[in-house]
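My structure is below; once you've seen it, I'll send some questions.
Removed from the display is one protein chain of the complex; every other protein chain stays in position.
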Amino acid sequence: MSVSVLRNYINGQWVESSSSEFSEVRNPATGKVLARVPMSGVAEVDAAAKAARAAFEKWRRVPVLERTAVLARLKGLILDHYDEIAETLTREHGKIKSEAATELQRAMDNINVASSAPSLMMGHNMEDVARGIDEYAITQPVGVYASLNPYNFPAMIPFWSLPYAVACGNCQIVKTSPLVPMTMTRIFELIHEAGFPAGVLNLIHGGADTATAIMQHKDINGISFVGSTPVGRIVYETSARYGKRVQVQAGAKNWGIVMPDANLEKSVENIIASAYDCTGQRCLALAGILCVGDTYERVKPLLKAGIARRRIGDGLDPQVSMGPTITPESRKRVLDYVQKGLDEGANLLVDGRNVEVPGYPDGNWLGHFVFENVTPDMSIAKEEIFGPVLCMLRCDSLDDALKVIHESPYGNAANIYTSSGATVRRFKYEAHCGNLGVNIGVPAPMAMFHFAGTKDSFFGDLHAQGRDAFKFFTEETIVIERWFD
Amino acid sequence: MSVSVLRNYINGQWVESSSSEFSEVRNPATGKVLARVPMSGVAEVDAAAKAARAAFEKWRRVPVLERTAVLARLKGLILDHYDEIAETLTREHGKIKSEAATELQRAMDNINVASSAPSLMMGHNMEDVARGIDEYAITQPVGVYASLNPYNFPAMIPFWSLPYAVACGNCQIVKTSPLVPMTMTRIFELIHEAGFPAGVLNLIHGGADTATAIMQHKDINGISFVGSTPVGRIVYETSARYGKRVQVQAGAKNWGIVMPDANLEKSVENIIASAYDCTGQRCLALAGILCVGDTYERVKPLLKAGIARRRIGDGLDPQVSMGPTITPESRKRVLDYVQKGLDEGANLLVDGRNVEVPGYPDGNWLGHFVFENVTPDMSIAKEEIFGPVLCMLRCDSLDDALKVIHESPYGNAANIYTSSGATVRRFKYEAHCGNLGVNIGVPAPMAMFHFAGTKDSFFGDLHAQGRDAFKFFTEETIVIERWFD
Amino acid sequence: MSVSVLRNYINGQWVESSSSEFSEVRNPATGKVLARVPMSGVAEVDAAAKAARAAFEKWRRVPVLERTAVLARLKGLILDHYDEIAETLTREHGKIKSEAATELQRAMDNINVASSAPSLMMGHNMEDVARGIDEYAITQPVGVYASLNPYNFPAMIPFWSLPYAVACGNCQIVKTSPLVPMTMTRIFELIHEAGFPAGVLNLIHGGADTATAIMQHKDINGISFVGSTPVGRIVYETSARYGKRVQVQAGAKNWGIVMPDANLEKSVENIIASAYDCTGQRCLALAGILCVGDTYERVKPLLKAGIARRRIGDGLDPQVSMGPTITPESRKRVLDYVQKGLDEGANLLVDGRNVEVPGYPDGNWLGHFVFENVTPDMSIAKEEIFGPVLCMLRCDSLDDALKVIHESPYGNAANIYTSSGATVRRFKYEAHCGNLGVNIGVPAPMAMFHFAGTKDSFFGDLHAQGRDAFKFFTEETIVIERWFD
Partner (left out) sequence: MSVSVLRNYINGQWVESSSSEFSEVRNPATGKVLARVPMSGVAEVDAAAKAARAAFEKWRRVPVLERTAVLARLKGLILDHYDEIAETLTREHGKIKSEAATELQRAMDNINVASSAPSLMMGHNMEDVARGIDEYAITQPVGVYASLNPYNFPAMIPFWSLPYAVACGNCQIVKTSPLVPMTMTRIFELIHEAGFPAGVLNLIHGGADTATAIMQHKDINGISFVGSTPVGRIVYETSARYGKRVQVQAGAKNWGIVMPDANLEKSVENIIASAYDCTGQRCLALAGILCVGDTYERVKPLLKAGIARRRIGDGLDPQVSMGPTITPESRKRVLDYVQKGLDEGANLLVDGRNVEVPGYPDGNWLGHFVFENVTPDMSIAKEEIFGPVLCMLRCDSLDDALKVIHESPYGNAANIYTSSGATVRRFKYEAHCGNLGVNIGVPAPMAMFHFAGTKDSFFGDLHAQGRDAFKFFTEETIVIERWFD
């Protein structure tokens, strides 16, 4: 893993990029450069797409049991290198190693569900739809797909599509985020070793222009994107302009409702993990809590005490609870939001501005932030901050709390802390968010369920993971058959 | 049905359009004006969308068994007025009455499948996804949908979406084609009678601008479109730009392969019906046959004899086999293609240019056309003609025939005439079209299967009809639930 | 309906029974004889089975859309005669007319779900299970089925199997209970009118010997039985001895847990309906409540007050809340249990022994019974009484209450009254009964879900209703297909 300049993996081979533009991959805890990553161009995308297209005609003929057997080999190889990959992930991304390991487990979970393809990609059929005429929906792969990946889950998010795409008989191009390209580069070394035929899986490093070239390429049938809402809108429209299938997972602003009948100790413990794990850089992170009735005052001391127990530092140090943010720019963006929150009249119950980590003068450090006296109209209550910032709002009632959720343009997640069945029923019925937690701050769907954002948090109809993935990556060709005597 | 100016149906009421722009609905067999139809504007679309949005909050709370009970009443009312509706359809569209009746049956079939919603829209769930944590995918309606409909199946195509949308708890806006707005207007009278709450179903007449207003409206969550590929591309991109779910069924060029081992008598009988029924104005119409080996010469006399038995005229006359084309412009468009075919070197085995129907001097009449000596590069072999024109190509082998299909940008349908299982297996595996017929020229999926176009014949991922419809018209909200003691 | 001697319906014709043994059908409210019903013999069963077998070969060839169309006609006919059938049902059975109407609605619900057969009976398939080899599971009907029906739901229970059997392409023999044969006789007149081909559906009146002849008949492939556990055991074993598919819904003893956090007013209202509606003669009737903590004393006055508002009498009188028991023997059986309860040390909070209904001196009247101070070891706490008797037990905790449920040999239903999500989670996880109610005393599954008894309440694996029904009434034939060049 001493790669200084990362290469693309095209048609079964590691290829140096012909690009003259490169970006640096830095360790967010130390600021040190770990690698240089190319901004691949149109020609490289074209080479990958053509390789994938050519590989498709053979790969689709490989029976699904053999395709999933290759996935099983990949799973074995990842297991064999689990610790090493998690460490690479922590180094380039900053998240603590146990978070990296959990993320990798989620990738494995998706391999497992994709390995159910022999059952889950089956078609359906009916004898005698009319006398002597039978009809079948035969499930067939589509062709070539690409995934455009964000920086926050370098190992997991590519696996929301990759294993399903190939289990179903398609080929795929994976574009990494230029901030965290090393983890997937390492995994692609294992992909190579696992024995996927050349061209079935291809890795392209690059940025926005690379993504555009992918969306415009005529040999690519579908796009899986995860990122922000503004970029997501462009991806949705551009992919559509080029006639592609497309699924876009976008931004979020996730609220938790705290009801007076909740178990507050356990709830606050969960709130803290939900808000600050992964340094708040996840689309399911808890952005704020809507404290109904007297819970507002009761929650505060618990929050402060809980946060006080957390330690910030290098994710490779097992004592650390929270790593740095991804880049200095990202750190500044969060601090700007904090200032805006103060300017708009909120105040900091917990102030994470002046954090220092001894021995790591160049890390992108931020502490924990809790804003109190937040109102729904403030920027910090409306916009996605994507950092370790939690907003506290007072609500008179469940109705008031649901109103805040309804008025958000986002619909990724919401959760509620309560012990009441009736309250949960109303919440499930009325929250109108895709992923709902009951006493669970980060309702991340298991791999056998889809990841269900709504509103501006998702564009398209078939989601990542679970049964939806099998639909997104297949055609169900209709055959209507009759035989003349 | 003596409506002279058609009204919109918004929020449970028949409303006169405020538009100053109107179009005329003419009987294609007689040229007579049957009604005037408004080109509804932005304000009318807004009124319908707002009504639908408001109705949604109530309609989603109506249990699915009650929602399907309203559909059952609608089905009963359509059955009670079956003949009358079929006659209206024939009058405004021109297709013969038995075709109209069959079309209406397909609409009913979709009501039946949509009435399976209590079973088919179920969510799924798993106990203990982790210790003490349960996960559910709860199926919920999305909100407001709209359908943008073409002229060729005035009764059936709106029912590819309407019954599923409302069975799943959504509200819908139906935009008719201004060429054939009367059939759905009549059906909406029955919808009113059936007892759908105000705002659940809305009818808007209009043209391209009306459609644009619909695609741009923020209260509408999804679009179902059926029409040509160029318009479909615009609809796909525009709907995506506005963040909507979208399914686009577009153009076609459907080929049939005739193998030497086919039962030629029965095959040609089927070829004739597939090419000329509905005057060739259907997206599954057979556009040409790829005659392998000696079948080219053997098919010709059978084709000529079969066509000779067919009679052209007013669709209300039970002796008639084929009605007029929809408009004079459409007729001219077909004749221009015929001329282009001749110019490019094909010749007419059967020439339908100089057809007259006594007593109907103003009908948009066309006869049957069979082009022979067609080659794959000719316009008539590549472009969708949408009229009673069949092209004959010679092929040396199944490989050659499949090549013609592969090179078409369209993927709506293909079919094969053969008695060989091995040949059919290759065809199913390699045709890469969505709807495949085996000894069936028009492989129209039954309503419990989806309508599966591919390539430039479909944009999106979830198709009309069948199981796909239930996915397109619902969210499956994820709930992850734990209870603290 | 002035039938004095009921006939069998075999092979599309009403046939007088050749039996010399007859039973009387009496109105339980008046004691008057309504009809005489034959105890059909082996020859009659044989005639029906042979007719069904012969009809099968044709009926299975009728496409499923046509088969469900006949069911739709039957549904229309039942709707047209709804009130009349409900009245017949009340007359022969005694339950009040609104209960009869609700029961009939449940029959209709099953027709609706069975009408989803075009979607729900589909098989499944996979291309290329090995190179060039495809595999299909093709759903096909099995042959001839029979249902053996109890007296308590004369209209509903036969429809747990009938519509699924025929929608899937099978033929069926329905054996009525000799106590209530008139409702199904009337419905079979409508079945005849609906246009089922001769032999597809057959009605046989009779008793235990008739049932035995059915179970032994080699032309019958499967048995659906609903009745008591002792008889159910015999049916399960006997059907197995003759190699048949078999599903046996048997006895019950259903408990409700009342938790201190329940809404007691609404809960007791529900408890009363659950215990006494249908005069307690239903397999989901609430047999007793397990009152946790102080709820025991709080429930008592609410129970007494609620029961006091109920009126006993002829089910045709719209003021009446509860009809008579089915027979004098049944009435005596209940009274014997009451005496046994008193003997074993329980006492009656509400005593229904000396009820009289003016003008109905010969009705099988019973009032409402509430036993207090019941302990788990008493006969009235262990055995199924099948009458309007509710037992009250004191429990210290949820654990204690669950213990009573666990120790019951039955597993038909259980329910809990509470407002706590955590309590419900434990209950769902640990009750080990098939049908669980949360604040619902009679958790009767809707027709699109199966009816899920466990332990001694069900023998077999595929239940009635819902998706299970489609499995029970079909084979999924495996086809593995390869073609040599």
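The letters A, B and C name the chains in turn, as written, and every chain counts its residues from 1.
Just so we're on the same page, contacts are C-beta pairs under 8 Å (C-beta built on N, C-alpha and C of every residue); 3 or more make two chains touch, one makes a residue touch a chain.
Because the structure is a prediction, the values reported are computed rather than measured.
Per the touch definition above, the residue from B:L290, B:V438, B:A464 or B:I480 contacting the chain not shown is B:V438. As for the chain not pictured, it touches chain A at residues 65, 68, 76, 109, 112-113, 115-116, 118-120, 122, 127, 132, 134, 420-422, 425, 429, 446-448, 466-467, 481, 483-485.
Residues of chain B that touch the chain left out of the display are 61, 63-65, 118, 121-131, 136, 138-140, 418-422, 424, 438. Annotation for chain C: contacts to the undisplayed chain at residues 124, 126, 129, 133, 135, 137-138, 222, 233, 236-237, 239-241, 243, 245-246, 262-263, 266-267, 419, 424, 428, 433-440, 443-446, 448-452, 454, 456, 459-462, 466-468, 471-472, 475-485.
Keep this in mind: only the chains that are shown with their structure count from here on.
The most central chain, judged by the distance from its Cα centroid to the centroid of all protein Cα atoms shown, is B.
Averaging Cα atoms per chain gives one point for each, and the point farthest from that of chain A is the centre of C.
Rounded to whole angstrom units, the spacing between the C-alpha centres of chain B and chain C is 44.
The mean-CA centres of chain A and chain C are about 49 angstrom from one another, to the nearest whole unit.
Residue positions 65, 118, 122, 127, 420-422 of chain C are each in touch with at least two other chains.
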